[in-house]
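Take a look at this one; I'll ask things after.
Yeah, one chain of the complex is gone here, protein chain that is, but the others are all in their spots.
Chains: A and B, in written order; residue numbering restarts at 1 for each.
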Amino acid sequence: MAEKKLMKGNEALAEGAIRAGCRFFAGYPITPQNEIPEYMSWRMPQVGGAFVQAESEVSAINMIYGAGATGVRCMTSSSSPGISLKQEGISYCAGADLPVFIGNVMRGGPGLGNIAGAQGDYWQATRGGGHGDYRTFVMAPNCVTELGNFPHKCFEVSFKYRIPSMVLTDGLLGQMMEPVDFKHPEIDPKSLPEPDWALGVARGRGKRIVKSYDLKEGGVEIMVNERVKRYQRIEASEVMYEEKMLEDAEVALVAYGISARVSVAAMKMAREKGLKVGLFRPITLWPFPKARLVELSARIKSFVVVEMSLGQMVEDVLLSLNGRAPVHLYAKPGASLITAEEVCAALEKIMKKGAKEYAAVK
Amino acid sequence: MYQGIRISGFGGQGVISAGVLLAQAGMMDGKEVSFFPAYGAEMRGGTANCSVVVASDEVTTPIVSMPDTAIVLNEPSLAKFEPMVRPGGLLIINTSLINSRPTRKDIRILEVPCNAIAAGLGNGKVMNMVALGAFAAATGAISVDAIARALPKVYKKLKPEVIELNVNALRRGAEFKVN
Partner (left out) sequence: MQLLNKKPESLLDVKMHYCPGCGHGIIHRLVAEVMDELGIRERTVGVAPVGCAVFADTYFNCDMIQGPHGRGPAEATGIKRARPDTIVFSYQGDGDLASIGMAEIVHAAIRSENITVIFVNNAIYGMTGGQMAPTTLLGQKATTCVEGRTAKQAGYPIKMSEMLATVDGAVYLERTTVHTAPGVLKTKAAIKKAFQNQVDGKGFSMVEILSMCPTNWGTRLDNPSEATKFVAEGMQPVFPLGVYKDAGAEKK
């Protein structure tokens, strides 16, 4: 095995994308994701790819729209306000079935907010964010190694189902350094088949069109319905999650990304106090691991959602469980870090009081 | 073993590089590590701090909110981080630049004149290494030798004599003992 390397999360995400065959990147500076365009600016030329510092996030996503239409693996990244600017373009990518890859290193919001890590873009990432009926494949890493490896999965899913994909992370994971272990063999883009929809040099084939519109009556309905079938296949086969100490747990913490790491510490503290607590970590946020939560509800008494937001993923947990078990929320908006001590205290309150109803416990 | 560390001081005191070095050393020593810097606006205005975790098991939160050890290199850092240290934890104070005395009685205090020692070695820049040496000796979380081995990995362009100077600073720092 190669020597472990200490890397910043943002750099690991960039390197991971390149190792997954990404050969075009366009982005615009915004904290806390600046290491991604910085890294790409010198790394892309090394692998024969192209880097453009765009004039805006809007322009960057449209460069990706163009590059993605040629079938080249491409990426843009930003942080929350910049991702808002990209939403129109992401909607177009979804509408034109382009397999583009987006990194969102979340910061505090709404508005300019702050530059600390946060989880307030869950709804935006999983509900679309842009206009129209569409889905984006969303993965939430919880460590630098996952940041380095998830681009591989994102490109794989993106190209298999022709859907935009996103790694949803935050300023904490983006800025932190950890040993990174790239698990996938490096992909040489030349070894990848040229998609049969990609624009480029025709060499005798007929013309191809990449577009998201159809003005014929019922045309868009047909397009969306066809897409829905692909979404259903993704929901059936691409769900990912992680479980810790759920075998004997009475209460399951449900958290993703950085909150899941805090929750592990809280879980250990609670276990030391004799509380039977486990952790359920959704890795794909869309598709959300609904079915597994329902299975768990047969033996888990209640679920405690931990989020660095005002409580967004909790709605997916509620929808998944649909009343099968009580759901509690420990949430902190405004890019304020949740501590393990707080979560542990909340667990004690919930488990000793035996609250039955959904409530924000902060 | 789970050691959460906060290092804080002026920009230019080598706070960030000391943190990266500690994480690199921990990793090379087979431990689980994380490093988290203050960044962006927090860095403007001259102060810097970072969190480092060195652990035998998985690292949970990368931001150390209750440090087992706080290394404070300037006056404002003492005011900010002394109250955060875990009861029974360690506070390493750079007495070359800090005149105030800590008030807490439930933590261990290690006073090291980092700048003075570094100046004595002929280069004031290695004051951060003096502090790391004191940390290594006082906690045992990581050895001075491990930090020394990590130096050329983090500072790839340093000349051998400069590496040696840094190692000397580490060893001088390691001579200090908790009162």
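Convention: a contact is a pair of C-beta atoms (placed from the backbone, for glycine too) under 8 Å apart; a residue touches a chain by one contact, two chains touch by 3 or more.
Values in this document were obtained by computation on a predicted structure and should not be read as measured data.
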Chains still shown that are in contact with the chain withheld from the display: A
Full-complex contact with the absent chain, from A:41, A:70 or A:339: A:70
Which residue of A:31, A:62, A:145 or A:175 touches the chain not shown here: A:62
Contact with the hidden chain (one of A:192, A:210, A:224 or A:294): A:210
Missing-partner contacts on chain A, residue numbers: 23-24, 26, 50, 52, 54-56, 58-60, 62-70, 72, 74, 88-89, 92, 96, 199-204, 207-213
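Throughout what follows, only the chains that are shown with their structure count from here on.
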Complex interface listing, chain A residues touching chain B: 4, 6, 31-32, 114-115, 171-173, 175-179, 258, 261-262, 264-265, 268, 337, 339-341
Touch list for chain B against partner chain A, complex: 20, 23-24, 27, 32-37, 39-41, 58-63, 65-66
